[in-house]
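Every protein chain except one is present and positioned as in the full complex.
First chain written, first letter: the chains are A, B and C, and each begins at residue 1.
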Amino acid sequence: ACGSVGESGGGAAGSDGNGGGDGGQIEIGLVPKVEGISWFQRMEEGVTSFDEDHEDVSAFQTGPDSEDAAKQVAVIEDLIAQNVDAIVVVPNDPQAVAPVLERARNNGIVVVTHEAPALAGTESIDLDVEAFSNQEFGEQMFAPLAEAMGGEGQLVGEVGSLTSETHMAWYNAGLDYIEENYPDIEVVSDQPYEDNNSDSTARSNAQEILRAYPDLAGFVGTSVSALANFAAILEEQGNTDVATSGLSLPSIAGPYLDDGWITHAQTWDPAGAGYVSCYVAMQLVNGEDVATGDDLGYEGYDDVTVEDGIVSGNATMLLESGQFSDGEYPF
Amino acid sequence: MQDDEAEPTTGEAIALDAADLEKTFGGVRALRGVSVQVRAGEVACLIGENGSGKSTFVKIVSGVHRPDSGTVSVHGQPLAGGDPREAIAAGVQVIYQDLALFDDLSVAENIAMNRLIHDGTRVVRRSRMREIARETLARVGVELDLDVPISSVSFANRQIVAICRALSMNARVLFMDEPTTALTTKEVRRLLRIVAELKELGLAIVFISHKLDEVMEVADSVTVFRDGSKVGDFAADQMDTGQLTYHMTGHEVVHEPYVRSQDDDTPILELDELTRAGHYENISLSVRPGDIVGVTGLLGSGRTEVALSLFGLNPADSGTVRIDGKQVEITSPIMAMKLGIALLPESRQEQGLFMGYSAERNISAAQLDRVTTAPGILSTRRERELAREVISFMGVNNREPRTVVGNLSGGNQQKIVIGRGVSMSPKIYILDSPTVGVDIGAKAEIYARIQAMARDGMGVILISDEPEEIAANCNRVVVMHDGRIVERLDSDDVAAEDFADRLGSLITDPGQTSEGHTEARL
Amino acid sequence: MVEKLRTILRYESELIVLVVAAVITVVLFAAFLSVEFFAPANLQSMAIQMSGFGFLALAMGIAMLSGGIDLSVVSASVLAGIAGASVVSGRFIPVTEGNGVQLALLGALTCVVVGMLCGLLNGFLIAKISIPPILATLSTMILYSGIGMAATSGQSVPVVVPVVGDFVNATFAGVPAVFLLLVLALAIAGFVLNRTRFGRRLYLFGENQVALRFAGGRTERTILLSYVMIGVLVGVAGIIMVARVNSARTGFGESYLLQAILVVVLAGFNPYGGRGRVGMLVIALLLLQGISSAFNAMQLSPYFTNLVWGALLLAVMVGNYVARQHRPRLAPKPGPEPAQSEEVGTR
Partner (left out) sequence: MSTATVSTTRGWIRRLRGVELYLAVVIVVYIAVVGIVNPLFLDIGTLFDMLRSGAGVALLALGVLTVLVSGGIDVSFTAIAIVSAYVGVRTALATGIDNLWLILFVAVTVGTLLGALNAVIIYAFRLPTLIVTLGTASAYHGAMAVLLGTTSYSRVQMPQSLVEFGVVDILRIPGHGGLSVYVAIVAFFAVLTWFILQRTMLGRSIYAVGSNEESASRLGINIFATKLFVYSYTGFLGALMGVMYVSQLKYVNPVSLIGTELLVLAAVLVGGVRLTGGVGTVLGALLGVVLLRLFVSTLVFLGLDSNWNDLFFGSVLLASLIVMYYRQRARNRRALVFATT
């Protein structure tokens, strides 16, 4: 399948809009969910290195101070008003940014999203960039856990929020996988618990879950807070009966993996996502396509798939014990 | 007119020497070069109309305010000014006009706090607190529950607490800024006796009051203020109240006793066996057009509670209220006002006025309907007209309707609240303690207005602690005690020569007519 | 004329301080920013951003006039938005070719009604149960977002009627319609607060609620009504939010709560009641929006914006203090005067 995009004249229009006295540079603004947390600081590194790699591009990151879709919309509106050439967004709530992104496109601005497959193929965006297939990522998360549980026992899950599209996609894909392959694993709560990406909530959830389910055999956390705090509580209690898996960062999961409190952790490099999203945006501004098989200049994205408006890489990063020498974590 | 210094009664040292004090508050000259000297063992009374600068003088000496210029020294030691601690350390104690108590702290703590602070106490023992409180209370001869918060204590007892707090220290100069406003005759007597004792101990006492008979009783010298300047110092024994009044106001003040002149005797308001458990019992009363019915008694005798019931704020349990012969159930102030009842509340600061707002806003607050044009839309013009009307009828000294009432003197504030009620042309006007803290001149003007209203056919209920006030204004009087009416006096009693004295003793000693007990409630 | 100017100089110190702060800010922007910042497109975008938030701030301001506070403004407007969006989501009422406009109006009405009900509950708790406003609205803040969460499972409620989105983009003579709506609301609120009986009672309540009761004001009804009015504003804010993002979801706009309080106190509203003017609120809103957009344009970190907001708030308050030292002792206008007593109290 030839996954070429650029059906819209977005690229050309973008170049036109670029005439506004900025020395012919292509301006790309990346709007993260929130500024100041390590994930997006790492993403900014990717944006910065993209900016440095490309003379004719000025790429920068600017975002809100809290994970609030309303503030993110405001930042995007300000970018539209400045008439940048492209906007890259990691939406807090894809639905909420959709209209403003559509407006951006109507103004001839190229729009690329990351972590918003739901917007792919809509009028709101040109392309969505994913580090991997969310379904696979979810299965990858649950498989080693089921294995470690010996294929049986109680399992509890926790997500950042029930409204997070990607978290729920991983969780549900994982559940389907378990249902099919490990019928003896019992998922004890109707719905995953929720930590709102807050460490203190994740921590007290972990304590309560362990008390309320004394026979728990497995825990899966799709948010960084969920997995890390659950592991921390296991460590504090010296509890070795529960296998754990989920999303994490090298610097957070590293020590727990080394000591065995985390069974399995995986992630993707936000720097790569930032770099590649900017790359895609630049291509579209220049009126060029992104097609299956292209190399987008970053590890894990050297052979991307483009399908239904989604550019998927192969950038899942499995975290393993002893993978990084002490303290030398990339992020 | 004599303006010369009064001869010092004793050869004692000068305890307080304040020279050339000037103080301006954002344009208002509160003190204009005032000098006052008080000797140890002397009671110097300070009198003057509302806003003449008496309290400001006190606050400067006690370090609450810093004077713009001028000096203060206590027993020869000059004070830098503007620091209460310095003044207290020098031996200055004040019973403030507003008492300056702590509502949420207990009686014991309120009394002892002063002492504890200046003893440099760091760790507080409750027993020590109570001990100090008990000692000083004993000195005044009053018993109070030490552990209840001040907010649950009657105003009279609060005044006692404030007095005790000042007495708990070994003061050398004691200021008493209207310490008797809420006290009844009996307590006033006691206080004046204490003043005499303290004087014997060599204290210099500055006593401020609007009640000239008290002043005449304790004063060695009298200092008169007018408009921030000192009119003069006078030896008390060479003066009478008439002369003092003249010095204060610049004219003679006479109270004309009120005689009812209406001939329509059908009552506008009738209370029949009105009862509210714990507040008052079996109150029966009727008011005819032109009546000024005095309601008096000790504090806590239930007068205010009855007034609040008539104003819809304290529903009665049983009994009936009839207005113009029709039985009514008054459930809210609005309804009371619709029925033609107006109330001047007891506390003008807390219940009467919006202190930070202008006079016109205060006046229109009770009858916004009257200053609207289209339904619900206010008219600035009408509001101002109404304010002007009230201000001129009541004779408020500051004629600018935009003046913030908090900046008016007490008497003028009171005129505004009273005038607000008058402008509603009520059938019945209930005045709860209308002249507390109001100077002689303003008092006379207020009396004149009240009587004028009654003459026009309004029924007035006048709640008051002062026998003189009742005597000067009422044609009928009821004395309440412990929630019941214990005495009714009609126009013949009121007209009698010795009425004020008789009333005074009826109030202080209601035991004459009932076996009631003199413990203050509420 | 000169006389009038002098009066303004003497009495309107708070206004002057705020205007001076605004002027300095604009001058600084002019120095540091390209002309593009003042281009119509950017001004339009700022106007749109201000609109939804402006309604919330106005609502908060009204609560503060009575000495209260409404911590539930954002969650109530989101709940209203969810209710309104459900109407136009096609989930309950099928959307056809012809009924788009009617549905949109019905949705808007739903928003306002739900907002009003939320305000009514707040008002009831405050006026009739006497729960302190800060506690009452804190619990309803949690409650309202709880209802929204339970009703939607946290999912976004999409809007499928296109007119809703058009509403935000509509302009009259280049001015966004939603902004005109805000201007209209501010004007009406200003009128109601300053010139009507109800507004006056609200101020009087904030100044001294006991005195208002003795003056025959229906204090409880006034407070209840004021929260209903807040509810209506919050409902309109809900409409604007929904229209802007074409959907509604719990948790949206939460960060606007503290910002609303900030803008209101910056405008000189006294959290203890009785003081505050809609006109000043307009200036404060413009100031805050200007700073936020300008800093975004300069790609400054949002934390830097916070720093500047905080510092600005303190600077303006200190400016007011200094100006107050020279204030004469007359109340200025029939309008809600900002006079302060000389007391030591700093509450």
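By definition in this document, contacts are C-beta pairs under 8 Å (C-beta built on N, C-alpha and C of every residue); 3 or more make two chains touch, one makes a residue touch a chain.
All of these numbers come straight from a predicted model, not from anything done at the bench.
Engineer: Missing chain touches which shown chains?
Structural biologist: Those shown chains that the absent chain touches are A, B, C.
Engineer: Using the touch definition from the top, which of C:Met149, C:Leu202, C:Val278 or C:Ala294 touches the missing chain?
Structural biologist: Among C:Met149, C:Leu202, C:Val278 or C:Ala294, only C:Met149 touches the chain that is not shown.
Engineer: With the missing chain put back, one of B:Asn114, B:Gln159, B:Thr403 or B:Thr508 would touch it. Which one?
Structural biologist: Answer from the full complex: B:Asn114 touches the omitted chain.
Engineer: So one chain is hidden, and I want to know which residue out of B:Leu308, B:Val404, B:Ala444 or B:Met458 touches that hidden chain in the complete assembly.
Structural biologist: Of these options, the touching residue for the absent chain is B:Leu308.
Engineer: Any idea which of A:Glu152, A:Asp199 or A:Glu320 touches the chain not displayed?
Structural biologist: A:Asp199
Engineer: Among C:Met46, C:Ala59 or C:Leu262, which residue is in touch with the absent chain?
Structural biologist: C:Leu262
Engineer: List every residue of subunit C that touches the chain not included in the displayed model.
Structural biologist: 67-68, 71, 125-127, 129-136, 138-147, 149-150, 153-154, 206-211, 213-214, 219-220, 223, 258, 261-262, 265, 270-274, 301, 303-311, 313-314, 317-318, 321, 343-347
Engineer: Tell me where the left-out chain touches subunit B, residue by residue.
Structural biologist: Residues touching the hidden chain, for subunit B, are 62, 64, 84-85, 88, 94, 96, 99-105, 109, 113-114, 116-118, 121-125, 147-149, 151-152, 278, 305, 308, 313-314, 350-351, 354-356, 522.
Engineer: When the complex is taken as a whole, what residues of subunit A touch the one chain not shown?
Structural biologist: Counting only subunit A, the missing chain is touched by 34-38, 41, 65-66, 162, 189-194, 198-200, 203-205, 207-209, 211-212, 214, 228-229, 232, 236-237, 249, 251-252, 254-256, 326-327, 329.
The working rule: only the chains that are shown with their structure count from here on.
Engineer: Determine, using the mean of C-alpha atoms as each chain's centre, which chain is farthest from subunit C.
Structural biologist: Checked the centroid distances; the maximum from subunit C is B.
Engineer: Which chain has the mean of its C-alpha atoms lying nearest to the mean of all protein C-alpha atoms shown?
Structural biologist: Minimum centroid-to-centroid distance belongs to C.
Engineer: I'd like the Å distance between the centres of subunit B and subunit C, where a centre is the mean of that chain's Cα atoms.
Structural biologist: Once rounded, the distance between the two centres reads 44 Å.
Engineer: Give, as an integer number of Å, the spacing between the C-alpha centres of subunit B and subunit A.
Structural biologist: 73
Engineer: Check each residue of subunit A and list the ones that touch at least two other chains.
Structural biologist: Touching at least two other chains: none.
Engineer: If you look at subunit B, which of its residues touch at least two other chains?
Structural biologist: none
Engineer: Enumerate the contact residues on subunit B facing subunit C in the complex.
Structural biologist: Touch list, subunit B to subunit C: 25-28, 311, 313, 332-334, 336-337, 343, 345, 350-358, 360-361, 364-366, 368-369, 372, 376-378, 380, 383-384, 400, 402-404, 406-407, 420.
Engineer: Under the stated contact criterion, what part of subunit C meets subunit B in this complex?
Structural biologist: So the residues of subunit C in touch with subunit B come to 195-198, 200-201, 203-204, 207-208, 210-218, 274-275, 327-334, 337, 339-342.
Engineer: Considering the complex alone, what residue numbers of subunit C touch subunit A?
Structural biologist: That would be residues 36, 39, 41-42, 44-46, 48-49, 52, 153-156, 158, 165, 168-169, 241, 244-247, 249-256, 292-293, 296-297, 299, 301-303, 305-306 of subunit C.
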